[in-house]
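Shown here: the complex without one of its protein chains, the others still in place.
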Amino acid sequence: MIIQLKKGISKPMLENIHFVLNEFKIKNNYVKTQVAEYLVCFSKNEFDIRKIGFIEGVEDVHSVTDDYKLVSKKWKLNNSAINLGNGIVYDAFNPIVIAGPCSVESEKQMELIVQHLVKSNIKIARGGVFKPRSSPYTFRGLGIDGLKMMYELCKAHDIKIVTEVMQVSQIEEMLPYVDVFQVGARNSQNFNLLDALGSIDKAVLLKRGISGTIDELLQSAEYVFSKGNEKVILCERGIRTFETAYRNTFDINAIQVLKEKSHLPVIADPSHGVGIRDHVSKLALASIVAGADGVIYEVHPSPEEALSDGQQTLNFEESNYLIKQIHSLQSFLKSN
Amino acid sequence: MIIQLKKGISKPMLENIHFVLNEFKIKNNYVKTQVAEYLVCFSKNEFDIRKIGFIEGVEDVHSVTDDYKLVSKKWKLNNSAINLGNGIVYDAFNPIVIAGPCSVESEKQMELIVQHLVKSNIKIARGGVFKPRSSPYTFRGLGIDGLKMMYELCKAHDIKIVTEVMQVSQIEEMLPYVDVFQVGARNSQNFNLLDALGSIDKAVLLKRGISGTIDELLQSAEYVFSKGNEKVILCERGIRTFETAYRNTFDINAIQVLKEKSHLPVIADPSHGVGIRDHVSKLALASIVAGADGVIYEVHPSPEEALSDGQQTLNFEESNYLIKQIHSLQSFLKSN
Amino acid sequence: MIIQLKKGISKPMLENIHFVLNEFKIKNNYVKTQVAEYLVCFSKNEFDIRKIGFIEGVEDVHSVTDDYKLVSKKWKLNNSAINLGNGIVYDAFNPIVIAGPCSVESEKQMELIVQHLVKSNIKIARGGVFKPRSSPYTFRGLGIDGLKMMYELCKAHDIKIVTEVMQVSQIEEMLPYVDVFQVGARNSQNFNLLDALGSIDKAVLLKRGISGTIDELLQSAEYVFSKGNEKVILCERGIRTFETAYRNTFDINAIQVLKEKSHLPVIADPSHGVGIRDHVSKLALASIVAGADGVIYEVHPSPEEALSDGQQTLNFEESNYLIKQIHSLQSFLKSN
Partner (left out) sequence: MIIQLKKGISKPMLENIHFVLNEFKIKNNYVKTQVAEYLVCFSKNEFDIRKIGFIEGVEDVHSVTDDYKLVSKKWKLNNSAINLGNGIVYDAFNPIVIAGPCSVESEKQMELIVQHLVKSNIKIARGGVFKPRSSPYTFRGLGIDGLKMMYELCKAHDIKIVTEVMQVSQIEEMLPYVDVFQVGARNSQNFNLLDALGSIDKAVLLKRGISGTIDELLQSAEYVFSKGNEKVILCERGIRTFETAYRNTFDINAIQVLKEKSHLPVIADPSHGVGIRDHVSKLALASIVAGADGVIYEVHPSPEEALSDGQQTLNFEESNYLIKQIHSLQSFLKSN
């Protein structure tokens, strides 16, 4: 059960609600986000939900039977929009494209990429500076200096930045330069990191775990939301299966099922999803047809020379062509 | 290596080719299909492929490094078309829709479904009469009488029939009434059945195994083709993964990868793929965007009362809406 | 619900039971095996099970809530024993070893193997003559002649034979030469084959499917049992997972869980289970500790030259060593 509290609810009112809930033996968690205040309640007993609805200070009460609560669609039928500022609103009517390299490698590389984004009217850049790598001996990213460099280049064109954060201690130094904090697949159940991202006011792009279930992804989103941050974007990026013909198995089913179960935006990452450059563009388009609110993909001036993920990265020509196709597909879908 | 033989090659010519191949210690399999004659060759030694190309009776020679040979795109870049007669040609420019119930249940049910197909201009009907069921105590289909009844109803409207065959001994009695023999996921490596279907001149719709790899599906197709039947259609129908939020995990990656590796047509079965009615239509459309040559889905006058698979079956209204969307999507894709 | 019928129940008594069941709207399936007669019943209504227990001709009544019925441990707590004759009884106190080559290749090979079995006091030989192979171009076994040859060699030493049957039409010709019909992983849901094996009086060794669930394996066993054949042996042989470091992932959990859920014997196939020769023996021993009623493994005079599965096949020395370890482990387990 979720109790939405009235805007500016007074302390005595809140105490009174707690008093009533205690009488009914209903455990509850107080949540205050950028947007509103809630009580997330758990009880083993049956009771009349209306009795709570009538208490002063209560805006609305919803029964939510899912294991996750605040991110569930059961209490909020409208899809959540996420405003990144400067006209970039992430909602169902404006699927948004995020593009950029796997890793930020050099100023020259990023200049070329930012030019490409500007030319293609892509308003959000991705680019990793802290890279999770299987082997300790491989390139692990340019770190905070790479991020600052990327920021300067993007700022000049009002391009927003999505980049991966790997641990709590990085958040503070990254904060001024990041618009969307990405949580990678390997950290999708790093609960301390999720807690910490719940206490800042920046959007969080949460990737599904390598073998993460739909339920686990939504519970991870619940961590962020319940700590106070409603700006969560879910991302399908392929799962691990028995099939070895592709790097991961992009799970298009997840897009629809996540949209059905949650009010949060859901985007697709076809680059990691299939991991094969030739198949990225069609998967991006298929994801939009399936209902994704956006796509994130990897692009590089010369994918063959990329320090990481080159085999799944588009070049500028392919990216341009994809963008055009996305736009005409969106027009088609709106008119049908 | 595949050697395409000249049309009407004489016996002495063929013997001469064998003689040369033996000299090079190249093992070979003679294959004669509806369309042509081939020698599928295997050798551990290196040799100059041109030496074979110059032998009399040889039309063309191709090096094919895949484990499967005749179904590979390496020797045949053009997509194969399958002609079911009456103007129904299965090729890349005419994605074809197959619809019908999971099980043929009654004459009344089939009359309604055939009416629906006619109205929606769907020219191929699916409908199971031999049903593989996990439990021996459940409904296992109406058998050959159900097929005959279905045939009479479809014939009147020139609708072609796809239905599942479960064992070799059923083929003969089914032959007059079936246009496309479906091999189910559980039989995708039933090699005796594949052998037998290779020796008839009807199309074969081969479903991917429940945990079948791309490679295994193509090898199963190779069984049919190498026994003499080129009319094979591949079908992605969802795989088994750790995720329990859906019945199967529809693997959209497979569509593109199969099209890349093989010249055979590839269709999508979103009904079994995700197993949830609300998600079938969008998956069907996404599959077409991803490059599928067609879709097969389940439709029933009242899915709630279906004897099997009701939870993933569309009703007539949903089916009508899907067909319209497919047509407008196809127009869009052709014009882009 | 399972109704055990009295031995030699008369036709009027049986009709009376049907009459009562019909009154209670209980659907039922009559099953007659080598051992007894049963009615397997299904009902959506609640009713007093004792009312049926009192009817003349009823030996016993059991509520079985599992999806599978006759193979469930819910109605038969004692483990089932399978008597192959000549002192070979397959039960919990006499774990039995089956060994032999992947494929029967030649008389010379089989002579050496039979000598090895005799010397090691192994009383059941395995050996494939109909081989399911992914590729149509590879060795598919010596067929019925290979089986006859194997039979002559084994008969002389009273060694029983386990071999794979791939389709219904093979059963009749194989029958005189086979003691245990093996159903391979790829055919574990070939329901027509299971039906047919239910109507003969030979033991059936049922391998778990490549991605078969515990429940599916028991349902497949139910097919055989419910058609009249109680002599079913279950076999864990590794499942398909994401891990590529081994051919399959031998699932030791399945042994205990199958023993808990079913009264049928359960054996382990570590050769296919892990697919790596060096690891076969320890897995065999671990399986016995976990409760397996026996093991089946591959042995060959020179595994490097085997026509199939050489990389997972023991040589004679390794096999001898394993047998000794199995015997001393069994002694240890009995005394602890």
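Should a chain be cited, it is by its letter among A, B and C, assigned in written order, with residues numbered from 1 in that chain.
Note that contacts are C-beta pairs under 8 Å (C-beta built on N, C-alpha and C of every residue); 3 or more make two chains touch, one makes a residue touch a chain.
The structure presented is a predicted model; accordingly, all values stated were derived computationally and were not measured.
In the complete complex, the residue from A:V40, A:I124 or A:V178 that touches the missing chain is A:V40.
From the options C:W75, C:Y151, C:F250 or C:Y297, the residue with contact to the chain not on display is C:F250. Among the residues C:E111, C:D201 or C:E260, only C:E260 touches the chain that is left out of the figure.
In the complete complex, the residue from A:N45, A:T65, A:N78 or A:S169 that touches the missing chain is A:S169. One chain is missing from the display, and on chain A it is touched by residues 29, 40, 42, 67-69, 132-137, 140, 166-169, 186-187, 189-193, 195, 209-211, 215-216, 219, 222-223, 226-227, 240. By the touch definition given at the top, chain B reaches the unshown chain through residues 211, 240-242, 244. Although one chain is not drawn, its touching partners on chain C can still be listed: residues 211, 213-215, 239, 241-246, 249-254, 256-257, 260, 273-274, 276, 278-279, 282-283, 285-287, 289-291, 325, 328-329, 332, 336.
Everything below uses one rule, namely that only the chains that are shown with their structure count from here on.
Among the other chains, A has the CA centre that is most remote from the centre of chain C.
Two copies of one chain, chain A and chain B, touch each other, and the residues they use overlap strongly: the shared fraction of interface numbers exceeds half. One finds 33 Å separating the Cα centroids of chain B and chain C. Centroid to centroid, with C-alpha atoms defining each point, chain A and chain C lie 49 Å apart. Taking the mean of the C-alpha atoms as each chain's centre, chain A and chain B sit 38 Å apart.
The multi-chain contact residues of chain B, meaning those touching 2 or more other chains, are 211, 215.
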